[in-house]
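Just one protein chain is left out here, and the rest sit where they should.
Then we have chain A:
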Amino acid sequence: MLAYTLKRLAGVVPTLFILLTATFLLVHLAPGSPLDGDRPMPAEIRANLEAKYHLDEPLIQQYGRYLANTAQLDFGASYQYKDTSVNDLIATGFPVSLAVGGFSLLFALVLGIPLGILAAVRQNMPADYGAMGASLAGISVPNFVLGPLMILAFAVYNDWLPAGGLGGWQHYVMPVIALGTMYLAYVTRLMRAATIEVLRAPFIRTARAKGLSETRVFVVHVLPAALLPVISFLGPGAAAILTGSVVVEQIFGIPGLGRFFVTAALNRDYTLVLGITLFYGIIIIAFNLVVDVLYGWLDPRVTYR
């Protein structure tokens, strides 16, 4: 088990390396310099500034500095918000995004797993068609459509829920539904397909032949095996939720990291965009690692070599 974990950990190194190299090259291939402004800059001042930001060093040295800084999770200063480091902005915004994203993932799992099981058990019956139709609709209605429609229905026409901002639990209802629905749909489909496959497996027949009760067959044998695809979806799912929260935060005016990211992208705040991309990249890689290890631990077919 330890060896397996270490092996997965070693597998993270090339991924991180590619993430860092790709972002670094992207920034340096981009036309223009971050020092370019509206007015031409005297050569001496420019040289001084370049020296200050180490832009005069050879590329490889800059790359080394960049790796060292990122290794210490130091993302530099924001261009747009003066006197604020990217780290400060991440520290303010991320907990908010984490709360919205975490609740959305929970929402998707808590509803999607039972719904998928129901559809599988009632395969090719009305309940199945209903659940599958609904989940296809869930996949087809993007969060930036669902969000505004919900605001229209529940905040503009009826005064049931706050339209935006952060506060009590009511503020979370619409963002979580908007963000979670698509993953709810994916989880339902995954759970249904996996349950159907497991139900047909010979070991289930064996369990029934032993005379186990239907409940016991389901809880002890079917469920753990059918949950595995959902667990392996958690990695990409979490990445997608982080991405989706960029939009949802924009719609509902939630002061999270995603909102900073969009503002930074629109204002070409290079360091902030880069810092958030790196930060999210690292988070996603770390989360994938945790899911992989968890998967290996849960699935008896994975061998620890």
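The rule is simple: contacts are C-beta pairs under 8 Å (C-beta built on N, C-alpha and C of every residue); 3 or more make two chains touch, one makes a residue touch a chain; residues count from 1.
Operating definition for what follows: contacts and distances are computed from a predicted model.
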*Could you tell me which of "Formate dehydrogenase subunit delta", "Heme exporter protein C", "Oligopeptide transport system permease protein OppC" or "Glutamyl-tRNA(Gln) amidotransferase subunit A" is the UniProt name of the chain missing from the displayed complex?*
"Oligopeptide transport system permease protein OppC"
_Option touching the unshown chain, where A:Ala77, A:Ile196 or A:Ile231 are the choices_ = A:Ile196
*Where the complex has a chain not shown, which of A:Val141, A:Leu212 or A:Ile231 is the residue touching it?*
A:Val141
*asked:* In the whole complex, not just what's shown, which of A:Leu26, A:Ala51, A:Val219 or A:Val290 touches the removed chain?
replied: A:Leu26
*State which residues belonging to chain A touch the missing partner chain.*
14-15, 18-19, 22-23, 26-27, 29-31, 136-137, 139-142, 144-145, 148-149, 151-152, 156, 196-197, 200-203, 235-236, 239, 242-243, 246-247, 250-251, 261-262, 265-266, 268, 270, 273-274, 276-277, 280-281, 284-285, 288, 301
